[in-house]
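One protein chain omitted, others in place.
Going in written order, the chains are labelled A and B, and every chain counts its residues from 1.
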Amino acid sequence: MKSNWKYILSWLLLMVGGFYLINALIMVGVIDDFIENMLVTIGINIILATGLNLIIGFSGQFSLGHAGFMAIGAYATAIITQRMSSEAGFLVSMFVGVLLAIIIAAIIGTATFIRLKGDYLAIATLGAAEIIRNVINNLKITGGAAGLYNIPQLCSWPTVYILFCVTTIILTNFIRSKNGRAIKAVREDEIAAEAMGINTTKWKLAAFVLGGATAAIAGSLHASFLQTISPSNFGIMESISILVIVVLGGVGSMTGTFVAAIVLGVLDTALQSFGALRMVIYAIVLILIMIFKPAGLLGNWEFSLKNLTRHFGKKERS
Amino acid sequence: MQTVLQQIINALSLGSIYALLALGYSMVYGIINLINFAHGDIYMLGAFFAYYVINVWHFNFITALLSAMIIGAVSGVVIEYFAYRPLRKSPRIAVLITAIGVSFLLENGMSYFVGSNARSFPQVIEQVNYNIGGVQISNVQILILVTALILMVSLQLIIQKTKMGRAMRAVSVDPAAAELVGVNVNHTISFTFALGSALAGAAGILIGMYYNQIDPLMGMTPGIKAFVAAVLGGIGSVPGASLGGFLIGILETFFQSIGLSAYKDAVVYLVLIVILLFLPAGIFGKNTKEKV
Partner (left out) sequence: MPHLLDVDHVVRKFGGLTAVNDVSLHLDKHELVALIGPNGAGKTTLFNLLTGMVQVTSGKINLQVDDKNYDLTHKSAVQIADLGLSRTFQNIRLFKDLTVMDNVLTAMTNEYKENFLTTVFRLPSFYKTEKEMRAAAQKLLAIFDLTENEQTLAKNLPYGTQRRLEVVRALATHPQILFLDEPAAGMNPEETADLTNLIKYIQKEFQITVLLIEHDMSLVMNLAERIYVLDQGEILATGSPEEIKANPKVIEAYLGEGDD
């Protein structure tokens, strides 16, 4: 019991320490606006990709529609904070976005998970996300194809940092629990899982809804931080770029998702000066990593303080 | 009545192009279970190569079509050899990401070398419009439809009647067993890529003629729609892919014609989802249930 508290405390210290480290680096000018933007983008991408990894890597369901949930959060925040420009408005908008995402994810999931698997499921989720985008594209309140701009900036990097920590805590703790085991059992073998009394549809849905809810949070942050959104931000390409982070890091490794989001974020920033050649280099790097590391950068390895201390403990003893 | 006929003709010519693209997706998926994201970009390559040979070397329709098909086939085989073959034993999702990488590479490489703006496609044959009982039909539309149909029938013949076609069917059922009975699996997969990509190249020149305009990102949206068409028809099935392509073409044209063009994409996807819910393996696909 005591050791549990030790780990919780260590993690909390790590998170608070990270916050003050970034803060200090901004104060002394090591992190300029440019790098701050990069960090925020990485943070938002981690929220998106860890949620998608829960769906793909842990529950084993192939979703290609993650950007659809991001769009829901982004538009909820844009529309509400334009009318209610305050911190409270931002929180309300995020709550509304999450709620909507949960409802829509539940509808999509209930309709598709019972009957569809694998690539067919991927295409159905892709289709569902495109329908969401198409509707947004045609509504007046969402500003149509031009999108919404002058969204009040009610979130700064600390907001992103805090929510990034909260979603990470929720997702990783969810996975390392009874729920996570049930979800992984569904991924491993649906028939055996059902024989153990595990309602496969229900657990797939749980992962999908939780992933969708975190994507909506990421969308809210995206809208409020960048202050401009349009339907084209949330298309298939966005879903795919989230998928790329998940696969590159290692399907089923949250640590890998972190590493991949950081690597890709830094690479993207570093390549800014290459102009048009940037995407060409990005594509080649992507292909090469996949050819030489098909299981992703980290496979399914997870970082854990417990194992780390165990490891060092062993070394000391021997 | 006339407008209905008119729309049907428009739908068929657009649908036939989707169908050609869908066939390539379907064949590749059938044989190595890969959603070949780069397929739409091979169609872009075909269109650009045709643009080049028509403008610079003054090729006529037939030779331009053949050269677009050849460039499609060659790039398909090269991509498979360098990007997909090393991953034959890897998780499927890794190959999928590689395919996405190849797609990015082709799109951005092309933008880098020729610029990203759209250019108008040369009129390889002079457009003549016929008016048959109030229905407008152009020789280009007829040409597109006829070319697409000829290619589809030839593909079906190759798959059903030739030795290589038999090898393709064998590998798609069970690669290990096919290898045991002497089928060269690697050659067969290369051949499948060549065939599918040649059709994509052909679709490229046809779409150039249909819309009179090409650009390096032109493969993205039709690529995804063609994949949807392949899934709709039952992936792995040649008649399914053709039917799926025509269906998508018809749906799009129909919703455009009744003034709902803004929602045409949503409707296409909605129909897709509904059909998948009732026929989870597409219209012609076989639904296989896992054995306990």
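Points to keep in mind about this one:
Keep this in mind: a residue touches a chain if its C-beta (ideal position, glycine included) is under 8 Å from a C-beta of that chain, and two chains touch if they have at least 3 such contacts.
Owing to the predicted nature of the structure, the values given are computational and were not obtained by experimental measurement.
The chain omitted from view is touched by exactly one of A:153, A:179, A:227 or A:309, namely A:179. The residue touching the chain not shown here, chosen from A:14, A:88, A:195 or A:270, is A:195. Across the interface with the omitted chain, chain A contributes residues 1, 4, 8, 169-170, 173-174, 177-179, 181-182, 184-185, 188-189, 191-200, 300.
Assume only the chains that are shown with their structure count from here on.
Those residues of chain B lying in contact with chain A across their complex are 29, 33, 35, 83, 86-87, 90-91, 93-98, 100-102, 104-105, 107-109, 111-112, 116, 220, 224, 227-228, 231, 235, 262-263, 265-266, 269-270, 272-273, 276-277, 280-282, 290, 292. Across the complex, chain A meets chain B through its residues 56, 62, 111-112, 115-117, 119-120, 122-124, 126-128, 130-131, 134-135, 137-138, 190-191, 236-237, 240, 243-244, 247-248, 251, 276-277, 279-280, 282-284, 286-287, 290-291, 294-296.
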